[in-house]
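Of the protein chains in this complex, one is absent; all others appear in place.
First chain written, first letter: the chains are A, B and C, and each begins at residue 1.
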Amino acid sequence: MRQWRLPQFGRQHLKLEQVAIPTPGEDEILIKVAAAALNYRDKLNIEDGSGGLQITPPLVPASDLSGAVVAVGKRVNRFRTGDRVLGTFWVDWIDGPWPAHALTLGGPLTGALAEYVVLKQEWAVHAPTTLDDAHASTLPCAALSAWFALVEQGHLHAGQTVVIQGTGGVSLFALQFAAAHGARVILISGDDDKLARAKTLGATHAINRRKTPSWDVAVRDITDGRGADHVLEMVGGDNLLLSLQALKQAGRVSVIGTLGEAAIHSPSVPLFLGRPTIQGIGVGHRRALEDMIRAVDHLSLRPVLDQTYGLADLPAALDHLDRGPFGKLVVRMD
Amino acid sequence: MRQWRLPQFGRQHLKLEQVAIPTPGEDEILIKVAAAALNYRDKLNIEDGSGGLQITPPLVPASDLSGAVVAVGKRVNRFRTGDRVLGTFWVDWIDGPWPAHALTLGGPLTGALAEYVVLKQEWAVHAPTTLDDAHASTLPCAALSAWFALVEQGHLHAGQTVVIQGTGGVSLFALQFAAAHGARVILISGDDDKLARAKTLGATHAINRRKTPSWDVAVRDITDGRGADHVLEMVGGDNLLLSLQALKQAGRVSVIGTLGEAAIHSPSVPLFLGRPTIQGIGVGHRRALEDMIRAVDHLSLRPVLDQTYGLADLPAALDHLDRGPFGKLVVRMD
Amino acid sequence: MRQWRLPQFGRQHLKLEQVAIPTPGEDEILIKVAAAALNYRDKLNIEDGSGGLQITPPLVPASDLSGAVVAVGKRVNRFRTGDRVLGTFWVDWIDGPWPAHALTLGGPLTGALAEYVVLKQEWAVHAPTTLDDAHASTLPCAALSAWFALVEQGHLHAGQTVVIQGTGGVSLFALQFAAAHGARVILISGDDDKLARAKTLGATHAINRRKTPSWDVAVRDITDGRGADHVLEMVGGDNLLLSLQALKQAGRVSVIGTLGEAAIHSPSVPLFLGRPTIQGIGVGHRRALEDMIRAVDHLSLRPVLDQTYGLADLPAALDHLDRGPFGKLVVRMD
Partner (left out) sequence: MRQWRLPQFGRQHLKLEQVAIPTPGEDEILIKVAAAALNYRDKLNIEDGSGGLQITPPLVPASDLSGAVVAVGKRVNRFRTGDRVLGTFWVDWIDGPWPAHALTLGGPLTGALAEYVVLKQEWAVHAPTTLDDAHASTLPCAALSAWFALVEQGHLHAGQTVVIQGTGGVSLFALQFAAAHGARVILISGDDDKLARAKTLGATHAINRRKTPSWDVAVRDITDGRGADHVLEMVGGDNLLLSLQALKQAGRVSVIGTLGEAAIHSPSVPLFLGRPTIQGIGVGHRRALEDMIRAVDHLSLRPVLDQTYGLADLPAALDHLDRGPFGKLVVRMD
C-alpha cells in the first residue's frame, strides 16, 4: 500500500512510499481508508511538530479519516467487516474530562495519509449514513471542535446569538450547527466574498472586520445592548478583548484558533464585571462525536468542502491549506 | 372595566362584573389586557381549586395575559407606558430553583380575565415583537412548560429524539421547539387526524397509541434500539413505565401532564438499569421565559391557536377546553 | 485455584471448586484476589438472577474485589505487576452516560469469589493507599452508588441537608460522604441501636420511622420548613411520597434501594409543585470511582465493615446478608 511518510520535519521531506498492509491485533480493526481531511495542525506537524505534543518523525501525518472495515481482530465487538467508519482525533477520550494519557492520530500515533490504517476498535465510530466518504472525513476534528464548543460545552439553544470569526473549517461547521439549532449567527471576516458565501449557509449577520474594526460594538447593537451568548475566538491576542466586549453577562468564549497571535491577553476588569467563561477547546470526545453524527444525519447537514485532491497531490493540497480554504480540504485515496 | 369573577367554586357561579380600574403602587404597572390564554389548570381552579395551592374564591381566573402598559408607579424602571408585555405565571420566580413563597396569577393572585390588571413590574416581561396579542398570550404557561422541560432543564440538541404525548398546548409547543432545535420528534396520540396535523408542524414520526399500544417498542425501533433522549410524560399512571422503556440510558422524562391518572407508578428495576432522570415540571422562571421569547422572535415561531373567544364567551371557551383543543384557546378582551 | 461456582440458580447449588488459574490476554491483567465484598444484588443473582440483566448460570458470583496484579498482557499500560487494584462494577463504563453495552462482574461476567481473576486493564483502577484489602473491596458498588448519587450527580455541598434511609452499606457510605462535605445528615431507620451507631459516624439527626412515621414532617421542621436538598430513597413504594414531601423545591431524590417494595408510586401534584428530580442510580462510572478513591484517601475515610468471612464460609456470609448487616460484609481469600 501507499502512505505519506515524514522522515524528518520539513514539507520537502514528505515521501509517498510503498509499505506492507498492517495486520490488526486482537482488539483492532483494519480500515481501507477512503479519504483524509486536512487540518491546519497537520501543516504545523509536518513543518516542525508544533501542532501537538510529542510529535517526532518519522510520522504518517493527518488525523481525520473515513473508510471501510476490511478485517477485524478476534476480540472486536464494536464493528464488522464492511462497516463504514471514521477515526477519532483523540484516541481513548471516550467521554467526560480528557484523560491525560490520550494521544492523537497523525502524530504521535500513525496517521491517515495511507491506503490502510489499523486502529483499536475503541478509536473508531460508525460513519454517518447521509454523507459520502470525502464529506464524512471532515468530521472528526473540525466539526467536532465546533460542536463541542457550542453544543456539548455551550448548551447552545434557539434564540441565542453566536459570534463566529473566520471562514475556515471549524468556523463554517460552527455556523451550520448554530443555524440548525435556531440561533442567530454573526460572522466576522475580513473578506466580503467569504462573508457573502457564509450568508448562504445561514449566517444572520456578516461583519467585515476591516471595515468595522469595532465589531464588538456592532454585536452589541445587533443584540439590543445585551451581547452575544457565545463567541468563538479564532484569532487570539488582543482580539480576545473584543470578544469579551461583544459578550453578554456570563457568556462563553471558546478559544479554538490562532489566526492572529498564539496567545491571549485581556485586562482583568471585564472578567470581574462580565464574569465570562473562557474555555480552551481541543476537539472533543467520542461520545460527542457520535451525538454529532446523529445530528448530521438527521439534519442532512453537508460539510463545506473547498476541494478534494488525489493521494499523490498532497503537496498541492498543503499549498491550498497555506492560502486559507473556505471550508475543508480532503485527500482521496482512490 | 369588566372582569370575570368566581365568588364560589363551580363554573355556574362565574360572573362577568363591572368594577373600577385598579391603580398601580410605587413598583407596579397597570396593563390594558388584550388577550388571556386558557389552561387546563384554569378549569380545575374554577371547578374546585385543584389546579394549584391555596386557591380559594373569590377569584379572577386565568394566568396567561398579553397587553399594553398604560400607567406605571413612580419607582418602575423595567417598563414604560406603551410597552407590550406578558405576565409571568409564577410571580417572583426570577431564575434558579423556585422559591417556596412564589405564587401564581389566576389563583391565589388575581388573574387575567379582566380588561385591566395591575402587576408588580417584576412580574411582567416584554412581549415578543413577531406575534399579535392573541398568539403572544399563549406563551407564559404552556410554551414555557415545554421550553423549560426540553431546553432549560433538558439541554435539547440537534440529532436527539423527543417523544411527545398528546396534542394539547404544551405538546404542540414541545413539538415546535424540538423541531426548531434539529431534533427528531415522535408524537404519540390516539387520534389519526391530530397526528396528521402534527406532522405538518414538524413531527418526524407519528404513532397512534390505540393501534400501537406498545409504542415504547416502536420508539426503540425508530432509534435503532437506543431509545429516546427526552420523553414528555403527559398521561401519568402506568404510562410512565412505557415512557421509561422508550428512553435511552440516562435519558430524561419530564412529567408535565395527567391526561390519564394524576399519579405515577413504575417498577424500580428500570430505574436502576436505565438510571433515568424523572423531573416534575411546573412551568418555569422569568429568565427562561425571556430566553424563549427571543427564540420565538428569531424563529418566527407561531403558536397553534385552536380558537379565540370574546370576553363574554368564556363559558363557550371552557366547554371547548373540556373537549380537548388542538393547541390553545384564547379569550380576547376587545 | 479455588472459586465459588453456581451451576444453576439456588443457594444450595453453590460449589467451591478447584480450577486452573486463568491466563491474561494481550490487554488483560491477572489479579490475585485478596477480598470480595458482598452486595444484596449477589444474593438475588444466586437465588434467581434477578439482581441484574442476562444473569444465567453457570456463574461465579460477586462483583466487588480488591487484590494485586500478578501478571499483565503484552499491551497493558495502565498497570504493572505488584499494583494493588480494585475491579469496576460496570466494565466499559468510563465516564458520561452509561453505554448500553456495558456489563457487570459477578453476572453476566465472571465474578470475584475466586482466588484469581482476569480483567481487561480498562476494567480495573488503582486501590486506595489508606485502606487494607478488606475495606478497599467494599468501594466499587456500595460506596460508588452513594458517591454517584450525592457527589457526581447531586453536587452536594456544605450546609445542605441529606436524608438517608436505612443503615446498609450504601446508606452508611452516603452518611460518611455527606458528613465529609459539611452537610447535615438526617438518618431514618426503624432500629434505635443502629441510629445510635449512625450518630457516631456523623449523622446530625436520627429519626426512628416506627416512632415517627411522618418523618417527612420532622425533616421539614428540622430544616425550618425548607425541606431536604437530597433524599436517598432506599425503600420504594409509597415511601417515595414521604421522600418527596421531605424535599425542598427542586430538590433531588436518588432512587437506590428497595428495602420495601420494588416499585415507586407518587401522586402527580407534588411533582408539579415541587418539581423534584427523581433519578435512578445504578452504581456509577470509572472516573467517578477514581475521584472517590482520591477522596477516601484524603479523608482517611474508613468503610464500615460489619464482618469478614473466609472464602469457605460464604454460606454463613450469605445468611448474615439475609439478616441485614450494619455496613458491609467481606469474604477474604487468604
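The rule is simple: contacts are C-beta pairs under 8 Å (C-beta built on N, C-alpha and C of every residue); 3 or more make two chains touch, one makes a residue touch a chain.
As the structure is a computational prediction, the values presented were derived from the model and not from experiment.
Participant: Looking at the full complex, which residue from B:Gly10, B:Pro97 or B:Gly310 touches the chain that isn't shown here?
Facilitator: Checking each option in B:Gly10, B:Pro97 or B:Gly310, the one touching the absent chain turns out to be B:Pro97.
Participant: In the whole complex, not just what's shown, which of A:Gly25, A:Pro108 or A:Gly274 touches the removed chain?
Facilitator: A:Gly274
Participant: Can you tell me which of C:His181, C:Arg197, C:Arg252 or C:Arg275 touches the chain that was removed from the display?
Facilitator: C:His181
Participant: So which bits of chain B touch the chain we can't see?
Facilitator: The missing chain touches chain B at positions 25-27, 75, 77, 94-97, 101, 285, 287.
Participant: List the chain C residues touching the unshown chain?
Facilitator: 151, 155-160, 177, 180-184, 291-299
Participant: State which residues belonging to chain A touch the missing partner chain.
Facilitator: 53, 97-100, 225-226, 236, 248-250, 255-256, 258, 261-282
Basically, only the chains that are shown with their structure count from here on.
Participant: Between chain B and chain C, what distance separates the C-alpha centroids? Give it in angstrom.
Facilitator: Comparing mean C-alpha positions, chain C is 40 Å from chain B.
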